[in-house]
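Every protein chain of the complex appears in place save one, which is left out.
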Amino acid sequence: MRNPFVMECGNYKTKYNHDMALFTIPRVKMRMILLIALFALVPLFTSNYVVGLATLCLIASIGAIGLNILTGFTGQISIGVGAFLGVGGYTSAILTTSLGLSFWLAVPAAGLVTAFVGGIFGIPSLRLKGLYLAIATLAAQVIILFVISRWDGLTGGTSGMVLQRPSIGGYTLMSASSYYYLCLVILLFTTIFSLNLFRTRTGRAFMAVRDQDVAAQIMGINLFNYKVIAFAISSFFVGIAGALMGHYTMIVSPELYSIDVSIQYLAMILVGGLGSILGAILGAFFITLMPVGLSYFTEVLSVFLPNAGHQLAAIQEIAFGAVIILFLIFEPGGLAHIWSNIRNYFKLWPFTY
Amino acid sequence: MLRVHNLETVYSKIIVSLKGVSLEVPEGKIVALMGSNGAGKSTTLKSISGLLKGEGGQIVNGSISFNNESLNGLTPDQVVSKGIFQCIEGRRVFKHLTVEENLLAGAYTRKDRNQLKPDLERVYHYFPKLKALKGRAAGFLSGGEQQMLAIGRGIMAKPKVLLLDEPSLGIAPLLVKEIFHNIKEINKEEGTSILVVEQNANVALSIADYGYIMENGRIVLQGKVAQLLDNDEVKDLYLGGGSNGRNNYRNTKTYRQKKRPV
Amino acid sequence: MPALEVENVSLQFGGVKALVDVTYHIEKGEIFSLIGPNGAGKTSMLNCISGLYSPSQGSIKFMGKDIINMKPHKRTNLGISRAFQNIALFSQMSVLDNLKLGRHTKMKSGLLSGGFYWGAAQKEEVAHRKAVEEVIDFLELKDIRHTPVGRLPYGLQKRVEVGRALALQPELILLDEPMAGMNSSEKQDMARFILDMNALQDMTVVLIEHDMGVVMDLSDHIAVLDFGKLIGFGTPEEIKENEAVISAYLGEEEDEEVS
Amino acid sequence: GGEEGASSTQDAEGEADVAEAGDTVKIGALYDITGGTGDVGSPYADGEEAYVEWLNENGGIDGVTVELIGEDYAYDISEGQRIYQTLRDRHEVAAVLGWGTADTEALRQQVANDQLPYFSAAYSENLKDMDESPYNFLTAATYSDQGRAVVQWIKENHEGDGDPTLALLYNDTAFGRSPVEDIKEYAAEHGVEVVDEQVIDVAATEAQSQMLNMQSKDPDYAIIQQTWGATSTILREAQTLGIDTQFIGLNWATGEGVIDIAGDAAEGMIGVVTHAFPYEDLEGLGEIEEYLETQGKTLEDIDQKFVQGWVTASIMAEGIRNAPDLTGDGIKEGIEQISDLDLNGLAAPVSFSADDHAGTKDIRLAQVKDGQFEIIEDYFSHEDYE
Partner (left out) sequence: MTFFMQMLVSGIVVGSIYALVALGFVLIYKASDALNLANGEFVLIGAYVCLTLITIFQIPFLLALAITLAVNAVIGLGVEKTVLRPLQNAPVISVIMATIGLASLLGGIVHLIWGHQTRTYPQIFPATPIRAGDLVITPVYLWSFVIVMTLLLLFTLFFKYSKMGLAMRAVADDQMAAQSMGISVKKVFAVTWAIASIVAAVGGVLLGNINGVNATMAIIGLTVLPVVILGGLDSIPGAIVGGFTIGIFQSMAGGYLDPMVGGGLKEVVPFILVVFILMLRPHGLFGKGGIERV
């Protein structure tokens, strides 16, 4: 086998569909397969702790891809992700716990219901732009959560609902690694779907709406339809993420879906890279793992400042803010851009410059 | 005198745009800078006015000086306060400000604030259309009206050197004449030196004292206006006429892109 | 049959009359120019045709069909495309994607088929890529097909705009100052493109341009607007002689020398 | 992978070693220090940590050292989830000291699965449910029981004719709404009429419309289920509007902080006291004072919430002392053996059993007089009247 980590420099494509393939070079394809295999092996050589964190990252990645479709690719800033995660979580909870539907049907249904709700809240996007729309999504968040916490009969009100882990033929996916695999597969699907989406007609139309909506209209793009579709498809993935999270923590309650969650997701796609699928995934990992990293860091610090335990919490907060700011200042392209720089560097290596 | 010496610039740290440009704008003169799309004309102006940085570009070599004072590394506002004002490409009027507020913004650095009123009148005199529109948000103006406004801001600034980037862009022929006529007036009346980037070589050369032609980030030709007007290549590529008069647009058979002097 | 019939169109913004009772017809397959002083209402006229503005009165028919109440994207479906005066490209996307967007209405694939990239969607992408490559060839954009358009110089961006409008293979193409900011030789190239598309694809062209050389050389008919009113209509020869047009727009001498 | 199991860690079969001197048992903790409830959360966290430090310094639990691993989750539930995973998988703790209602309820299925006994400062009646939360323990009277006791007290002490009338003031969270239905039901059964309910946000800086609404119903009493900030807002608005309703705060609405913020508007307010004030004359405060001295501090430096944290940790320690082994299950068993644990006056004695995880129903009542809560009713529960 040729070394898959060596990059190609010149390669010529003779057919359009080669030029248009997802992974243009066989080695890249190889590398992707290796990467996936690596992820698949994680539970085999790490602890439950790592697998548990990785699961959170995978779920966040699905949601972040969803948000990036709307905000990064279609240019509609949304501060309402939190509530849409909630809609997904609650739908699945209601379907499985109250109606006894199987997890395997409930999760896609959660995606669809969230897509529907997202689509409805996307309707104002026809008239609203930029920050006005952003605040309208914030309004969506507040209103949805209000409804959830008041619709006692359906949602159990403020005390929430309990859910179960899924099972296949009597075997419950209770262990850390089984749920991890489930999330991995769904993330894989999400990734491939969105990569495809943005190299075909609908995805291009989304980006056109983002870059220049007047011109997009003249290209024959029905702004209203596409914006609503963007809200819907984005919410679909967010809803799936919400449902997966619900079954993972085995509970849904209104307080789980605060505006902090929305902000975290925004941070993910910004730190990862707006308008990049890879970026959404990298950002989700980064933002999910950052507090973990920081707490290791503070543990080290506490050796020197033994009595400062409580201060360290504040330091974490400061660090979180600082990291976001530093990213924006020094790497506005996000992690995805760093990644592509590294890749470019190796592509030409050792002939850089 | 404004002097650019051996200027080299890059965008995004890698895209080389100017490859050693030198030019001079003597005091009180009008200098025309011409060249095809992407030649680096705007980049040259932006380097002088300090706006290059905001576009992700930087000067990697060469010097810019005004009356023997170096302008390298100055911020745009410092350059303006030295008396060099650029009317940037693409109009860039302040869309939400009214026409009159746009003009006042042009006079931002001026100290003689009591002179603003008469100068406003002067702009309205040059461009009567603007007077009628003075209370309107500039974003609603037509393309040409915006262009007048952009030049009007330059007049309001009362600079020592005025850098104009394609002032005739999108302007109706009659008005082009008028604008260039006005530019000449300003030059004569106020003694303002002018560096004008222009695609419409005919008009540009009609008022200029000296001309430069740029291609691919380099000055490929320069000279007194009379010399340039005499040059066959210039006639053919920039003045729209071969040695035997004007080309008919209907008759060009081949694409001419590749025929530029490089 | 005329390709476009504009009847008694008027348009107002608050107190501003951008168009006043304008009527003219454009024949199928001709090159038609709209000229007039700045702010005369030329761009507004195109906006009425492409549906971005809705006239306060009048009707606009395309191929005999009344389109006045149609949404802009619907008009594109009928085969009207447009290049803008102020560049309105999708700046973060490559030239290729911009051109593909030009073909949006010609393509079918939707959310699901696109996302799964199933047979039909895949075939479609490839087929349309071919069509787009033809435009790329035609406008000589080969070297930059993968470059994000935001990074291109002004003139090339203008050309990509025209290309995007062209990619639709429209019946009617509206070009708003496609040659602004070009020097003489570049204008000649653009003139060639326009003539070629008109001749090879039998496209009706509506052109707004301030360079009288270009307008007079290329146009079959010319309409002249001033303060929103149609002050002249006819062949280039007729327009050149039209007193009203001369005093409002052309000026006395033909050449552009300034004294 | 993971860490080497100290003797405290569970092993796969559920068989565990018996505790020996020299062992360490790891206890996890979720604090709110910087979050929305940080004002009460941080002294509570201090109290828990202080107790553990004091315990270890005095020989631990029969020689077993307790390692308390606490993190601030800032009242952010998804952060709480992540910290819980860290405590469980990385630190492999044997029990957890938690904090808020929403997060405690959010984790209850997981702790059941992971078999980790869980104490928290949330006294929600939901957690009594042994089917849904078999590993949760309540170390003080539930909010509902607090409310029931208050209803009984009202019933007993109401002067005036007719049935006493009552309003409920709470916020729109799992915590705020937790006792509402139970109190209404209990009041209805016992001849106290609930005439009004008002929702007041935790972070509210004004509550005029709510207080005006309440005023129009003119209740004799109003039960407040809030934290200090909103409680103060309520008291101040009432003072401004000249409302003469007797306010009675449940345990989180009660404490020194209310007086600090509300000033003389707090005068006369009655509060449910689950844990002792440091200025009381109680035997149990001796140990705390002893500990504080080693830190160069006095009882003046702490507040009631510190005591609450201290007591909670001490109950956990008692459970560990009783535990047959140091696994989560072992400790659960140990806690379930606690019977009438005397907390030296710091709180009502607690008892647990395998089918009842509610440690007590007893509360005291105190009233603000001259800027200080003074006990007006010693430990009692609603059952005492029945």
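We just call them A, B, C and D in the order they show up, numbering each chain from 1.
The rule is short, and it goes like this: a residue touches a chain if its C-beta (ideal position, glycine included) is under 8 Å from a C-beta of that chain, and two chains touch if they have at least 3 such contacts.
The structure displayed is predicted, hence computed values, not measured ones.
Set against the missing chain, the residues A:Cys57, A:Ile77, A:Leu163 or A:Leu282 yield one that touches it, A:Ile77. When the whole complex is considered, the residue among D:Glu67, D:Asp201 or D:Glu377 that touches the unshown chain is D:Asp201. Interface note for the absent chain: among B:Ser22, B:Ser81 or B:Gln222, the touching residue is B:Ser81.
Considering C:Phe84, C:Tyr117 or C:Tyr154, the position touching the chain not shown turns out to be C:Phe84 (whole complex).
Across the interface with the omitted chain, chain D contributes residues 33-34, 36, 38-39, 41-42, 172, 197-199, 201-206, 208-210, 212-213, 216, 228-229, 232-233, 236, 240-242, 257, 260-261, 263. Although one chain is hidden here, its contacts on chain A can still be listed: residues 71, 77, 124, 127-132, 135-136, 138-139, 142-143, 146, 149-150, 214-215, 259, 263, 266-267, 270, 274, 311, 313-325, 328-329, 332.
Mapped onto chain B, the footprint of the missing chain covers residues 49-51, 54-56, 75-77, 79-81, 85-88, 92-97, 101, 104-106, 108-109, 137, 139-140, 153, 157.
Simple rule for what comes next: only the chains that are shown with their structure count from here on.
Closest chain to the protein centre (all Cα atoms averaged), using per-chain Cα means: A. A straight line joining the Cα centres of chain C and chain D is 73 Å long.
In chain A, no residue reaches two or more other chains under the touch definition. If you draw each protein chain as a dot and join the dots that touch, you get a simple line with two loose ends. Inter-chain contacts, as defined above, occur between A-C, A-D, B-C.
Listed in rising order, the residues of chain C touching chain B in the complex are 13, 35-40, 43, 85-86, 140, 151-156, 177, 180-189, 191-192, 195, 210-214, 217-218, 249-251, 255-259. Against chain A, the residues of chain D that register as touching in their complex are 1-2, 31, 33-34, 42, 45-46, 49, 70-72, 74, 76-79, 81-82, 85-86, 88-90, 102, 105-110, 113, 124, 126, 132, 172-174, 176-178. Chain B meets chain C in the complex at residues 11, 15, 34-38, 42, 89-90, 129, 140-145, 147-148, 166, 169-177, 180-181, 184, 199-203, 206-207, 236-240, 246-250, 252-253, 255-257, 259-260.
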